[in-house]
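Every protein chain but one is kept in place in this view of the complex.
By letter and in written order, the chains are A and B; residue numbering begins at 1 in each of them.
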Amino acid sequence: MSALAADRTGAPAILAGRGGVFGAMSDWVWRHPRMFLFLMLTPPVLWLGIIYIGSLFALLLQSFFSIDEFSGLINREFTLKTYGELFLPQNVDIVVRTVLMAALVTIASAIVAFPIAYYAARYAKGKWKAAFYLGVMLPLWSSYLVKVYAWKLILAKEGILNWFLAKLHLTWLLDAWLALPIVGGNSLSVSYTGTFLVFVYVWMPFMIVPMQAALERVPGNLIEASADLGAAPRQTFRNVILPLAMPGVIAGSIFTFSLTMGDYIIPQIIGTSRLFIGQAVYAHQGTAGNIPLAAAFTVVPIVVMGFYLWFAKRQGAFDAL
Amino acid sequence: MSSDRSQRAPVGLKVAAAAGLLFLHLPILIIFVYAFTTEEKSYVWPPPGFTTQWFAVTWNRPDVWEALTLSVQVAAISTVIALVLGTLCAAAISGTSFFGRETISLLVILPIALPGIITGIALRSAFSLAEIPFSFWTIVLGHATFCVVVVYNNAVARFRRTSGSMIEASMDLGADAFQTFRHVILPNIGTALVAGGMLAFALSFDEVIVTTFTAGQQQTLPIWMLEELVRPRQRPVTNVVAMVVVIVTFLPILAAYYLTRDGDQIAGAGK
Partner (left out) sequence: MTPAVSFTKVSRHFGAVRAVDAVDLEIAEGEFFAMLGPSGSGKTTCLRLIAGFEQPTSGRIEIFGENAVGVPPYRRNVNTVFQDYALFPHLNVADNVAYGLMVKGVAREERSRAAEEALALVKLPGYGARKPGQLSGGQRQRVALARALVNKPRVLLLDEPLGALDLKLREQMQEELKSLQKQLGITFVFVTHDQGEALSMADRVAVFNDGKIMQIGSPQEIYRRPATRFVADFVGSSNILPPDFMQRYAGQRRWGSLRPEHIRILAQTSGDGVPARVAALSYLGAGTRVSLDAEGLRLHAVVDSGGALPAPGDAVVLTFNRDHVHVMDEPA
(Lines give C-alpha, C1' and ligand atoms only; values in the text may rest on other atoms or scores of the structure.)
Protein backbone atom coordinates (compact mmCIF):
# COMPACT_ATOMS: atom_id res chain seq x y z
CA MET A 1 0.00 0.00 0.00
CA SER A 2 1.39 3.33 -1.02
CA ALA A 3 1.96 6.11 1.42
CA LEU A 4 -0.15 8.24 -0.92
CA ALA A 5 -3.26 6.16 -0.35
CA ALA A 6 -6.44 7.91 0.62
CA ASP A 7 -6.42 9.20 4.13
CA ARG A 8 -9.65 7.88 5.55
CA THR A 9 -8.88 8.98 9.05
CA GLY A 10 -10.65 12.22 8.39
CA ALA A 11 -8.23 14.69 6.89
CA PRO A 12 -10.25 17.84 6.39
CA ALA A 13 -11.79 18.41 2.99
CA ILE A 14 -11.67 22.15 3.50
CA LEU A 15 -8.37 23.47 4.77
CA ALA A 16 -7.88 26.45 7.03
CA GLY A 17 -6.60 29.52 5.24
CA ARG A 18 -3.09 30.87 5.56
CA GLY A 19 -4.55 33.48 7.87
CA GLY A 20 -3.12 36.91 8.49
CA VAL A 21 -3.34 39.95 6.26
CA PHE A 22 -2.06 38.17 3.15
CA GLY A 23 -4.46 35.28 3.52
CA ALA A 24 -7.38 37.66 3.96
CA MET A 25 -6.30 39.77 1.00
CA SER A 26 -5.89 36.71 -1.17
CA ASP A 27 -9.38 35.49 -0.28
CA TRP A 28 -10.75 38.95 -1.04
CA VAL A 29 -9.11 38.97 -4.45
CA TRP A 30 -10.54 35.57 -5.24
CA ARG A 31 -14.04 36.57 -4.14
CA HIS A 32 -14.05 39.88 -6.00
CA PRO A 33 -12.36 39.30 -9.36
CA ARG A 34 -14.14 42.28 -10.99
CA MET A 35 -13.11 44.57 -8.19
CA PHE A 36 -9.55 43.31 -8.44
CA LEU A 37 -9.57 43.94 -12.20
CA PHE A 38 -10.83 47.43 -11.55
CA LEU A 39 -8.05 48.04 -9.03
CA MET A 40 -5.43 46.78 -11.47
CA LEU A 41 -6.69 49.03 -14.23
CA THR A 42 -7.08 52.13 -12.12
CA PRO A 43 -3.43 53.29 -12.02
CA PRO A 44 -2.67 52.95 -15.75
CA VAL A 45 -6.03 54.33 -16.82
CA LEU A 46 -5.76 57.27 -14.43
CA TRP A 47 -2.22 58.01 -15.57
CA LEU A 48 -2.96 57.84 -19.27
CA GLY A 49 -6.42 59.36 -18.91
CA ILE A 50 -5.40 62.34 -16.82
CA ILE A 51 -1.89 63.03 -18.06
CA TYR A 52 -2.21 62.07 -21.69
CA ILE A 53 -5.84 62.43 -22.71
CA GLY A 54 -6.16 65.42 -20.39
CA SER A 55 -3.24 67.08 -22.14
CA LEU A 56 -4.67 66.35 -25.55
CA PHE A 57 -7.90 68.03 -24.49
CA ALA A 58 -5.98 70.97 -23.11
CA LEU A 59 -4.32 71.26 -26.50
CA LEU A 60 -7.58 70.99 -28.37
CA LEU A 61 -9.09 73.61 -26.08
CA GLN A 62 -6.25 76.02 -26.79
CA SER A 63 -6.79 75.70 -30.53
CA PHE A 64 -10.14 77.44 -30.00
CA PHE A 65 -8.46 80.37 -28.29
CA SER A 66 -6.85 83.16 -30.24
CA ILE A 67 -3.92 85.47 -29.82
CA ASP A 68 -4.32 89.19 -29.42
CA GLU A 69 -2.30 90.73 -32.23
CA PHE A 70 -1.31 93.85 -30.30
CA SER A 71 -0.48 92.55 -26.86
CA GLY A 72 0.59 89.04 -27.93
CA LEU A 73 -1.48 87.65 -25.07
CA ILE A 74 -3.75 84.67 -25.40
CA ASN A 75 -7.40 85.56 -25.51
CA ARG A 76 -9.29 82.78 -23.78
CA GLU A 77 -12.54 83.09 -25.64
CA PHE A 78 -13.99 80.51 -27.94
CA THR A 79 -13.27 81.35 -31.55
CA LEU A 80 -12.63 79.63 -34.86
CA LYS A 81 -10.37 82.47 -35.92
CA THR A 82 -7.21 80.45 -35.30
CA TYR A 83 -8.45 77.65 -37.49
CA GLY A 84 -9.14 80.27 -40.16
CA GLU A 85 -5.48 81.23 -40.03
CA LEU A 86 -4.60 77.68 -41.07
CA PHE A 87 -6.05 78.53 -44.45
CA LEU A 88 -3.72 81.45 -45.07
CA PRO A 89 -1.65 80.67 -48.18
CA GLN A 90 1.64 80.29 -46.29
CA ASN A 91 0.08 77.81 -43.88
CA VAL A 92 -1.68 75.80 -46.59
CA ASP A 93 1.76 75.65 -48.21
CA ILE A 94 3.22 74.09 -45.09
CA VAL A 95 0.47 71.48 -44.85
CA VAL A 96 0.69 70.51 -48.51
CA ARG A 97 4.49 70.31 -48.37
CA THR A 98 4.41 68.08 -45.30
CA VAL A 99 1.70 65.73 -46.54
CA LEU A 100 3.42 65.43 -49.92
CA MET A 101 6.76 64.68 -48.29
CA ALA A 102 5.16 62.11 -45.99
CA ALA A 103 3.52 60.42 -48.96
CA LEU A 104 6.75 60.31 -50.98
CA VAL A 105 8.74 59.02 -48.01
CA THR A 106 6.13 56.31 -47.48
CA ILE A 107 6.24 55.16 -51.08
CA ALA A 108 10.05 55.17 -51.18
CA SER A 109 10.21 53.29 -47.86
CA ALA A 110 7.86 50.65 -49.21
CA ILE A 111 10.04 50.17 -52.28
CA VAL A 112 13.31 49.93 -50.35
CA ALA A 113 11.80 47.84 -47.56
CA PHE A 114 10.09 45.28 -49.74
CA PRO A 115 13.13 43.26 -50.89
CA ILE A 116 14.42 43.06 -47.32
CA ALA A 117 11.07 41.99 -45.90
CA TYR A 118 10.45 39.58 -48.76
CA TYR A 119 13.84 37.94 -48.50
CA ALA A 120 13.62 37.68 -44.71
CA ALA A 121 10.12 36.22 -44.86
CA ARG A 122 10.60 33.80 -47.69
CA TYR A 123 14.21 32.77 -48.01
CA ALA A 124 16.05 33.50 -44.77
CA LYS A 125 16.17 30.61 -42.30
CA GLY A 126 17.66 29.79 -38.94
CA LYS A 127 20.71 31.90 -38.21
CA TRP A 128 20.12 34.11 -41.24
CA LYS A 129 16.60 34.83 -40.14
CA ALA A 130 17.87 35.97 -36.73
CA ALA A 131 20.56 38.04 -38.43
CA PHE A 132 17.97 39.72 -40.64
CA TYR A 133 15.78 40.39 -37.65
CA LEU A 134 18.57 42.02 -35.69
CA GLY A 135 19.76 43.73 -38.87
CA VAL A 136 16.44 45.54 -38.97
CA MET A 137 15.89 45.94 -35.23
CA LEU A 138 19.22 47.52 -34.36
CA PRO A 139 18.94 50.44 -36.81
CA LEU A 140 15.26 50.80 -35.91
CA TRP A 141 16.00 51.17 -32.22
CA SER A 142 19.29 53.01 -32.41
CA SER A 143 19.34 56.64 -31.50
CA TYR A 144 17.28 58.90 -33.71
CA LEU A 145 19.59 61.86 -33.28
CA VAL A 146 22.69 59.81 -33.97
CA LYS A 147 21.12 58.63 -37.20
CA VAL A 148 20.35 62.20 -38.21
CA TYR A 149 23.85 63.21 -37.19
CA ALA A 150 25.32 60.45 -39.35
CA TRP A 151 23.56 61.91 -42.35
CA LYS A 152 24.81 65.36 -41.53
CA LEU A 153 28.30 63.87 -41.79
CA ILE A 154 27.49 61.99 -44.98
CA LEU A 155 25.85 64.88 -46.81
CA ALA A 156 28.37 67.54 -45.78
CA LYS A 157 30.19 69.23 -48.68
CA GLU A 158 33.47 67.72 -47.53
CA GLY A 159 31.73 64.48 -46.53
CA ILE A 160 31.81 60.92 -47.72
CA LEU A 161 29.14 61.13 -50.41
CA ASN A 162 30.84 63.89 -52.37
CA TRP A 163 34.19 62.16 -51.91
CA PHE A 164 32.73 58.91 -53.22
CA LEU A 165 31.10 60.57 -56.23
CA ALA A 166 34.34 62.36 -57.02
CA LYS A 167 36.19 59.04 -56.97
CA LEU A 168 33.68 57.67 -59.46
CA HIS A 169 33.89 60.87 -61.53
CA LEU A 170 30.20 61.39 -61.05
CA THR A 171 30.26 64.82 -59.41
CA TRP A 172 28.67 66.25 -62.55
CA LEU A 173 25.62 64.04 -61.97
CA LEU A 174 25.07 65.41 -58.47
CA ASP A 175 25.59 68.96 -59.74
CA ALA A 176 23.03 68.38 -62.47
CA TRP A 177 20.55 67.06 -59.88
CA LEU A 178 21.17 69.99 -57.56
CA ALA A 179 20.60 72.38 -60.46
CA LEU A 180 17.05 71.10 -60.83
CA PRO A 181 14.28 73.29 -59.43
CA ILE A 182 12.54 72.31 -56.16
CA VAL A 183 14.51 69.12 -55.42
CA GLY A 184 17.88 70.87 -55.93
CA GLY A 185 19.72 73.47 -53.91
CA ASN A 186 23.15 74.66 -52.93
CA SER A 187 24.10 71.26 -51.56
CA LEU A 188 22.34 68.06 -50.61
CA SER A 189 22.22 69.01 -46.95
CA VAL A 190 20.13 72.09 -47.70
CA SER A 191 17.82 70.52 -50.29
CA TYR A 192 14.54 68.65 -50.24
CA THR A 193 16.44 65.68 -51.65
CA GLY A 194 18.55 65.57 -48.48
CA THR A 195 15.51 65.85 -46.22
CA PHE A 196 13.81 63.10 -48.18
CA LEU A 197 16.84 60.77 -47.96
CA VAL A 198 17.13 61.16 -44.21
CA PHE A 199 13.41 60.67 -43.68
CA VAL A 200 13.51 57.45 -45.68
CA TYR A 201 16.57 56.27 -43.79
CA VAL A 202 15.15 56.98 -40.36
CA TRP A 203 11.60 55.70 -40.83
CA MET A 204 12.05 52.88 -43.33
CA PRO A 205 12.73 50.14 -40.71
CA PHE A 206 9.23 50.77 -39.36
CA MET A 207 7.93 49.64 -42.74
CA ILE A 208 9.95 46.42 -42.82
CA VAL A 209 8.60 44.91 -39.60
CA PRO A 210 4.85 44.78 -40.41
CA MET A 211 5.59 44.05 -44.07
CA GLN A 212 7.61 40.99 -43.12
CA ALA A 213 4.91 39.89 -40.69
CA ALA A 214 2.31 40.06 -43.47
CA LEU A 215 4.55 38.20 -45.92
CA GLU A 216 5.27 35.47 -43.38
CA ARG A 217 1.57 34.79 -43.32
CA VAL A 218 1.38 34.11 -47.07
CA PRO A 219 1.44 30.32 -47.15
CA GLY A 220 4.20 28.87 -49.33
CA ASN A 221 1.81 26.47 -51.00
CA LEU A 222 -0.19 29.43 -52.31
CA ILE A 223 2.83 30.48 -54.34
CA GLU A 224 3.37 26.94 -55.51
CA ALA A 225 -0.29 26.70 -56.41
CA SER A 226 0.00 29.84 -58.48
CA ALA A 227 3.11 28.54 -60.24
CA ASP A 228 1.31 25.24 -60.70
CA LEU A 229 -1.53 26.99 -62.44
CA GLY A 230 0.93 28.30 -64.99
CA ALA A 231 1.59 31.78 -63.64
CA ALA A 232 4.96 33.26 -64.46
CA PRO A 233 6.90 34.46 -61.39
CA ARG A 234 6.02 38.03 -62.32
CA GLN A 235 2.32 37.19 -62.43
CA THR A 236 2.51 35.30 -59.15
CA PHE A 237 4.13 38.32 -57.59
CA ARG A 238 1.56 40.77 -58.91
CA ASN A 239 -1.57 38.71 -58.45
CA VAL A 240 -0.79 36.69 -55.31
CA ILE A 241 2.04 38.04 -53.22
CA LEU A 242 1.45 41.75 -53.56
CA PRO A 243 -2.27 41.72 -52.66
CA LEU A 244 -1.56 39.52 -49.65
CA ALA A 245 1.32 41.72 -48.52
CA MET A 246 -0.76 44.87 -48.88
CA PRO A 247 -2.14 44.96 -45.30
CA GLY A 248 1.45 44.85 -44.05
CA VAL A 249 2.45 47.67 -46.37
CA ILE A 250 -0.46 49.77 -45.16
CA ALA A 251 0.33 49.00 -41.53
CA GLY A 252 3.93 50.03 -42.10
CA SER A 253 2.87 53.15 -43.92
CA ILE A 254 0.93 54.26 -40.84
CA PHE A 255 4.27 54.62 -39.09
CA THR A 256 6.28 56.14 -41.91
CA PHE A 257 3.47 58.58 -42.70
CA SER A 258 2.72 59.58 -39.14
CA LEU A 259 6.34 59.84 -38.08
CA THR A 260 7.32 61.92 -41.10
CA MET A 261 4.37 64.22 -40.66
CA GLY A 262 5.17 64.99 -37.04
CA ASP A 263 8.92 65.37 -37.37
CA TYR A 264 10.44 68.79 -36.86
CA ILE A 265 14.07 67.91 -36.25
CA ILE A 266 15.12 66.34 -39.53
CA PRO A 267 13.93 69.20 -41.77
CA GLN A 268 15.48 71.66 -39.35
CA ILE A 269 18.90 70.05 -39.55
CA ILE A 270 18.93 68.82 -43.12
CA GLY A 271 16.82 70.73 -45.58
CA THR A 272 15.70 74.08 -46.88
CA SER A 273 14.48 76.95 -44.79
CA ARG A 274 10.89 76.24 -45.76
CA LEU A 275 8.84 74.91 -42.86
CA PHE A 276 7.11 71.58 -42.28
CA ILE A 277 4.14 71.20 -39.93
CA GLY A 278 6.33 70.10 -37.04
CA GLN A 279 8.59 73.10 -37.42
CA ALA A 280 5.61 75.42 -37.68
CA VAL A 281 4.16 74.01 -34.46
CA TYR A 282 7.51 74.34 -32.76
CA ALA A 283 8.03 77.89 -33.95
CA HIS A 284 4.51 79.06 -33.05
CA GLN A 285 4.56 77.63 -29.56
CA GLY A 286 8.11 78.70 -28.89
CA THR A 287 9.46 82.05 -30.01
CA ALA A 288 6.15 83.36 -31.36
CA GLY A 289 4.24 82.27 -28.27
CA ASN A 290 1.20 81.63 -30.43
CA ILE A 291 0.04 78.46 -28.68
CA PRO A 292 -3.47 78.58 -30.21
CA LEU A 293 -2.08 78.47 -33.76
CA ALA A 294 0.42 75.77 -32.80
CA ALA A 295 -2.44 73.75 -31.34
CA ALA A 296 -4.54 74.24 -34.45
CA PHE A 297 -1.60 73.05 -36.53
CA THR A 298 -1.30 69.82 -34.54
CA VAL A 299 -4.93 69.09 -35.30
CA VAL A 300 -3.96 68.72 -38.96
CA PRO A 301 -1.85 65.57 -38.53
CA ILE A 302 -4.42 64.19 -36.08
CA VAL A 303 -7.17 64.60 -38.67
CA VAL A 304 -5.01 63.27 -41.51
CA MET A 305 -3.97 60.28 -39.40
CA GLY A 306 -7.59 59.73 -38.38
CA PHE A 307 -8.58 59.36 -42.01
CA TYR A 308 -5.52 57.28 -42.70
CA LEU A 309 -6.23 54.90 -39.82
CA TRP A 310 -9.85 54.60 -40.84
CA PHE A 311 -8.74 53.66 -44.34
CA ALA A 312 -6.10 51.25 -42.99
CA LYS A 313 -8.63 49.58 -40.74
CA ARG A 314 -10.93 49.01 -43.69
CA GLN A 315 -8.05 47.36 -45.52
CA GLY A 316 -7.45 45.02 -42.59
CA ALA A 317 -4.05 46.49 -41.82
CA PHE A 318 -4.40 46.23 -38.05
CA ASP A 319 -4.11 42.47 -38.17
CA ALA A 320 -0.59 42.93 -39.51
CA LEU A 321 0.57 45.13 -36.65
CA MET B 1 5.73 31.38 -46.51
CA SER B 2 8.49 29.96 -44.42
CA SER B 3 9.51 27.13 -46.64
CA ASP B 4 10.46 27.21 -50.22
CA ARG B 5 12.00 23.95 -51.15
CA SER B 6 12.46 24.16 -54.85
CA GLN B 7 13.46 27.77 -55.38
CA ARG B 8 16.48 29.83 -54.53
CA ALA B 9 16.24 33.57 -54.14
CA PRO B 10 16.61 35.43 -57.44
CA VAL B 11 19.88 37.35 -57.70
CA GLY B 12 18.07 40.64 -58.14
CA LEU B 13 16.21 40.14 -54.87
CA LYS B 14 19.40 39.23 -53.03
CA VAL B 15 21.17 42.33 -54.29
CA ALA B 16 18.22 44.59 -53.44
CA ALA B 17 17.90 43.14 -49.94
CA ALA B 18 21.65 43.40 -49.31
CA ALA B 19 21.70 46.96 -50.61
CA GLY B 20 18.77 47.83 -48.36
CA LEU B 21 20.52 46.44 -45.31
CA LEU B 22 23.75 48.25 -46.22
CA PHE B 23 21.77 51.47 -46.53
CA LEU B 24 20.54 50.87 -42.97
CA HIS B 25 23.92 50.06 -41.46
CA LEU B 26 26.62 52.06 -43.25
CA PRO B 27 25.64 55.45 -41.79
CA ILE B 28 25.91 54.02 -38.28
CA LEU B 29 29.32 52.55 -39.04
CA ILE B 30 30.49 55.92 -40.31
CA ILE B 31 29.81 57.33 -36.84
CA PHE B 32 32.37 54.90 -35.46
CA VAL B 33 35.03 56.09 -37.88
CA TYR B 34 34.41 59.75 -37.16
CA ALA B 35 34.86 59.20 -33.43
CA PHE B 36 38.56 58.61 -34.10
CA THR B 37 39.23 61.38 -36.60
CA THR B 38 41.93 63.98 -35.96
CA GLU B 39 39.95 66.64 -37.82
CA GLU B 40 38.35 69.23 -35.54
CA LYS B 41 36.74 71.86 -37.71
CA SER B 42 34.94 70.01 -40.47
CA TYR B 43 33.40 66.67 -41.41
CA VAL B 44 36.09 65.90 -43.97
CA TRP B 45 36.24 62.41 -45.44
CA PRO B 46 38.43 60.41 -45.44
CA PRO B 47 39.67 61.39 -41.98
CA PRO B 48 43.14 62.87 -42.25
CA GLY B 49 44.34 60.78 -39.31
CA PHE B 50 43.17 58.73 -36.37
CA THR B 51 43.40 59.42 -32.66
CA THR B 52 41.78 58.37 -29.42
CA GLN B 53 42.36 61.75 -27.76
CA TRP B 54 38.72 62.81 -28.11
CA PHE B 55 37.64 60.09 -25.76
CA ALA B 56 39.75 61.64 -23.01
CA VAL B 57 38.45 65.10 -23.88
CA THR B 58 34.86 63.88 -23.75
CA TRP B 59 35.52 62.08 -20.49
CA ASN B 60 36.53 65.38 -18.90
CA ARG B 61 33.53 67.35 -20.09
CA PRO B 62 31.20 68.08 -17.15
CA ASP B 63 28.32 69.13 -19.45
CA VAL B 64 28.34 65.70 -21.12
CA TRP B 65 28.39 63.98 -17.76
CA GLU B 66 25.54 66.10 -16.44
CA ALA B 67 23.42 65.39 -19.52
CA LEU B 68 24.24 61.69 -19.34
CA THR B 69 23.37 61.52 -15.63
CA LEU B 70 20.07 63.28 -16.19
CA SER B 71 19.20 60.96 -19.09
CA VAL B 72 19.99 57.86 -17.07
CA GLN B 73 17.97 59.10 -14.09
CA VAL B 74 14.98 60.03 -16.24
CA ALA B 75 15.14 56.73 -18.14
CA ALA B 76 15.44 54.69 -14.94
CA ILE B 77 12.48 56.30 -13.20
CA SER B 78 10.33 56.34 -16.35
CA THR B 79 11.11 52.66 -16.85
CA VAL B 80 10.03 51.77 -13.32
CA ILE B 81 6.75 53.68 -13.73
CA ALA B 82 6.19 52.14 -17.16
CA LEU B 83 6.89 48.66 -15.78
CA VAL B 84 4.27 49.03 -13.06
CA LEU B 85 1.60 50.60 -15.28
CA GLY B 86 2.31 48.44 -18.33
CA THR B 87 2.28 45.19 -16.37
CA LEU B 88 -0.93 46.04 -14.54
CA CYS B 89 -2.59 46.92 -17.81
CA ALA B 90 -1.34 43.80 -19.60
CA ALA B 91 -2.44 41.56 -16.73
CA ALA B 92 -5.90 43.07 -16.69
CA ILE B 93 -6.32 43.00 -20.47
CA SER B 94 -5.14 39.45 -21.03
CA GLY B 95 -6.75 37.88 -17.98
CA THR B 96 -10.36 38.57 -18.72
CA SER B 97 -12.61 40.10 -21.26
CA PHE B 98 -14.64 43.06 -20.21
CA PHE B 99 -16.45 45.99 -21.64
CA GLY B 100 -14.09 48.74 -22.74
CA ARG B 101 -11.08 46.46 -23.19
CA GLU B 102 -10.43 47.67 -26.73
CA THR B 103 -10.60 51.28 -25.59
CA ILE B 104 -7.97 50.67 -22.95
CA SER B 105 -5.54 49.02 -25.33
CA LEU B 106 -6.05 51.94 -27.72
CA LEU B 107 -5.40 54.34 -24.86
CA VAL B 108 -2.06 52.64 -24.18
CA ILE B 109 -0.98 52.68 -27.82
CA LEU B 110 -2.11 56.23 -28.60
CA PRO B 111 0.92 58.10 -27.17
CA ILE B 112 3.11 56.22 -29.63
CA ALA B 113 0.70 56.20 -32.58
CA LEU B 114 0.33 59.98 -32.70
CA PRO B 115 3.41 61.96 -33.76
CA GLY B 116 5.67 62.79 -30.82
CA ILE B 117 5.30 66.49 -31.37
CA ILE B 118 1.61 66.22 -30.50
CA THR B 119 2.37 64.44 -27.23
CA GLY B 120 5.03 67.02 -26.53
CA ILE B 121 3.02 70.14 -27.17
CA ALA B 122 -0.06 68.66 -25.50
CA LEU B 123 1.90 68.07 -22.31
CA ARG B 124 3.49 71.51 -22.54
CA SER B 125 0.20 73.26 -22.95
CA ALA B 126 -1.28 71.24 -20.09
CA PHE B 127 1.64 72.17 -17.85
CA SER B 128 1.22 75.82 -18.74
CA LEU B 129 -2.56 75.72 -18.18
CA ALA B 130 -2.06 74.01 -14.83
CA GLU B 131 0.87 76.31 -14.05
CA ILE B 132 3.24 73.43 -13.35
CA PRO B 133 6.86 74.61 -13.63
CA PHE B 134 9.22 72.53 -15.76
CA SER B 135 11.38 70.16 -13.78
CA PHE B 136 12.94 66.73 -13.72
CA TRP B 137 9.48 65.34 -13.01
CA THR B 138 7.82 66.95 -16.01
CA ILE B 139 10.34 65.10 -18.20
CA VAL B 140 9.61 61.83 -16.41
CA LEU B 141 5.87 62.39 -16.76
CA GLY B 142 6.20 62.57 -20.53
CA HIS B 143 8.64 59.70 -20.88
CA ALA B 144 6.73 57.28 -18.67
CA THR B 145 3.59 57.96 -20.71
CA PHE B 146 5.03 56.73 -23.99
CA CYS B 147 7.17 53.98 -22.38
CA VAL B 148 4.09 52.19 -21.00
CA VAL B 149 3.26 50.80 -24.42
CA VAL B 150 6.62 49.04 -24.83
CA VAL B 151 6.30 47.21 -21.52
CA TYR B 152 2.65 46.53 -22.25
CA ASN B 153 3.37 44.99 -25.67
CA ASN B 154 6.01 42.66 -24.28
CA ALA B 155 4.00 41.68 -21.22
CA VAL B 156 0.76 41.09 -23.13
CA ALA B 157 2.50 38.72 -25.55
CA ARG B 158 3.89 36.70 -22.66
CA PHE B 159 0.68 36.69 -20.63
CA ARG B 160 -1.03 35.20 -23.66
CA ARG B 161 1.47 32.36 -23.69
CA THR B 162 1.18 31.81 -19.94
CA SER B 163 -1.98 29.76 -20.03
CA GLY B 164 -4.73 30.59 -17.61
CA SER B 165 -4.80 26.99 -16.48
CA MET B 166 -1.30 27.41 -15.02
CA ILE B 167 -2.63 29.98 -12.58
CA GLU B 168 -5.55 27.71 -11.77
CA ALA B 169 -3.15 24.80 -11.33
CA SER B 170 -1.17 26.81 -8.81
CA MET B 171 -4.28 27.74 -6.83
CA ASP B 172 -5.52 24.19 -7.09
CA LEU B 173 -2.29 22.99 -5.49
CA GLY B 174 -2.84 25.24 -2.51
CA ALA B 175 -1.10 28.49 -3.45
CA ASP B 176 -3.04 31.64 -2.66
CA ALA B 177 -2.98 34.73 -4.86
CA PHE B 178 0.34 36.03 -3.53
CA GLN B 179 2.09 32.67 -3.68
CA THR B 180 0.80 32.15 -7.21
CA PHE B 181 2.13 35.55 -8.23
CA ARG B 182 5.52 34.89 -6.69
CA HIS B 183 6.06 31.29 -7.75
CA VAL B 184 4.24 31.07 -11.08
CA ILE B 185 3.36 34.41 -12.66
CA LEU B 186 6.56 36.30 -11.93
CA PRO B 187 8.97 33.57 -13.12
CA ASN B 188 6.98 33.20 -16.31
CA ILE B 189 6.64 36.84 -17.27
CA GLY B 190 9.95 37.92 -15.73
CA THR B 191 12.07 37.86 -18.85
CA ALA B 192 9.38 39.61 -20.86
CA LEU B 193 9.27 42.35 -18.21
CA VAL B 194 13.04 42.70 -18.22
CA ALA B 195 12.99 42.91 -22.01
CA GLY B 196 10.17 45.44 -21.94
CA GLY B 197 12.01 47.43 -19.30
CA MET B 198 15.18 47.49 -21.37
CA LEU B 199 13.35 48.68 -24.44
CA ALA B 200 11.57 51.30 -22.38
CA PHE B 201 14.93 52.43 -21.04
CA ALA B 202 16.38 52.64 -24.54
CA LEU B 203 13.33 54.54 -25.75
CA SER B 204 13.48 57.06 -22.92
CA PHE B 205 17.25 57.40 -23.09
CA ASP B 206 17.02 58.40 -26.74
CA GLU B 207 13.86 60.51 -26.69
CA VAL B 208 14.21 64.09 -27.90
CA ILE B 209 10.97 65.29 -29.47
CA VAL B 210 8.75 65.14 -26.40
CA THR B 211 11.62 66.13 -24.15
CA THR B 212 12.21 69.47 -25.87
CA PHE B 213 8.68 70.43 -24.84
CA THR B 214 8.81 69.21 -21.25
CA ALA B 215 12.39 69.91 -20.18
CA GLY B 216 12.67 73.60 -19.50
CA GLN B 217 16.33 74.45 -18.91
CA GLN B 218 17.57 70.94 -18.20
CA GLN B 219 19.57 69.05 -20.79
CA THR B 220 19.21 65.36 -21.36
CA LEU B 221 21.84 63.76 -23.55
CA PRO B 222 19.65 63.86 -26.68
CA ILE B 223 18.93 67.54 -26.04
CA TRP B 224 22.65 68.13 -25.71
CA MET B 225 23.15 66.31 -29.04
CA LEU B 226 20.43 68.36 -30.66
CA GLU B 227 22.14 71.57 -29.59
CA GLU B 228 25.36 70.34 -31.13
CA LEU B 229 23.54 69.37 -34.31
CA VAL B 230 21.94 72.76 -34.71
CA ARG B 231 24.97 74.79 -33.59
CA PRO B 232 28.08 72.61 -33.78
CA ARG B 233 30.66 73.74 -31.25
CA GLN B 234 32.69 70.68 -30.39
CA ARG B 235 32.46 68.34 -33.37
CA PRO B 236 34.93 65.72 -32.10
CA VAL B 237 33.17 65.49 -28.74
CA THR B 238 29.84 65.10 -30.50
CA ASN B 239 31.32 62.30 -32.61
CA VAL B 240 32.44 60.43 -29.52
CA VAL B 241 29.12 60.94 -27.74
CA ALA B 242 27.26 59.71 -30.83
CA MET B 243 29.32 56.54 -30.88
CA VAL B 244 28.81 55.92 -27.18
CA VAL B 245 25.07 56.45 -27.54
CA VAL B 246 24.95 53.87 -30.34
CA ILE B 247 26.72 51.31 -28.17
CA VAL B 248 24.67 52.12 -25.08
CA THR B 249 21.39 51.67 -26.94
CA PHE B 250 22.50 48.50 -28.77
CA LEU B 251 23.14 46.60 -25.56
CA PRO B 252 19.60 46.67 -24.14
CA ILE B 253 18.17 45.89 -27.58
CA LEU B 254 20.39 42.83 -27.93
CA ALA B 255 19.62 41.76 -24.37
CA ALA B 256 15.89 42.19 -24.96
CA TYR B 257 16.18 40.14 -28.14
CA TYR B 258 17.91 37.25 -26.40
CA LEU B 259 15.44 37.31 -23.50
CA THR B 260 12.39 37.04 -25.73
CA ARG B 261 13.63 35.27 -28.84
CA ASP B 262 11.83 31.98 -28.27
CA GLY B 263 8.26 32.76 -29.10
CA ASP B 264 7.37 36.37 -29.08
CA GLN B 265 9.33 39.06 -30.82
CA ILE B 266 10.33 42.32 -29.34
CA ALA B 267 7.73 44.80 -30.28
CA GLY B 268 9.63 46.77 -32.86
CA ALA B 269 6.54 48.60 -33.95
CA GLY B 270 6.28 49.92 -30.41
CA LYS B 271 8.90 52.58 -30.78
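Here, a residue touches a chain if its C-beta (ideal position, glycine included) is under 8 Å from a C-beta of that chain, and two chains touch if they have at least 3 such contacts.
Computed from a predicted structure; not experimentally measured.
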{"item": "Given B:Thr87, B:Thr119 or B:Ser170, the one touching the chain that is not displayed", "value": "B:Ser170"}
{"item": "Hidden-chain contact residue, picked from the options B:Gln73, B:Ser128 or B:Asn188", "value": "B:Asn188"}
{"item": "Of A:Ala13, A:Leu73 or A:Ala179, the one touching the omitted chain in the full complex", "value": "A:Ala13"}
{"item": "Residue numbers in chain B that touch the chain omitted from display", "value": "163, 165-166, 168-176, 179, 183-184, 187-188"}
{"item": "Hidden partner interface residues of chain A, rising order", "value": "1-8, 11-17, 26-27, 30-31"}
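By our rule, only the chains that are shown with their structure count from here on.
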{"item": "Whole-Å gap separating chain A and chain B, where each centre is the average of the chain's CA atoms", "value": "14"}
{"item": "Chain B to chain A touching residues, read off their complex", "value": "1-4, 6, 8-10, 13-14, 16-17, 19-21, 23-25, 27-28, 30-31, 34, 42-46, 81, 84-86, 88-89, 91-92, 95-96, 98, 104, 107-108, 110-111, 113-119, 121-126, 128-129, 141, 144-145, 148, 171, 174, 176-178, 199, 202, 206, 208-209, 212-213, 222, 225-226, 229-230, 238, 242, 245-246, 249-250, 253-254, 257, 261, 265-266, 268-269, 271"}
{"item": "Chain A - residues contacting chain B, complex", "value": "15, 17-18, 22-23, 25-27, 29-30, 33-34, 37, 40-41, 43-45, 47-49, 51-56, 58-59, 61-62, 112-113, 115-116, 118-123, 125, 130, 132-154, 156, 158-160, 163, 201, 204-206, 209-210, 215-220, 222-224, 233, 251, 254-255, 258-259, 261-265, 268-269, 278, 281-282, 285, 291, 294-295, 298, 301-302, 305, 309, 321"}
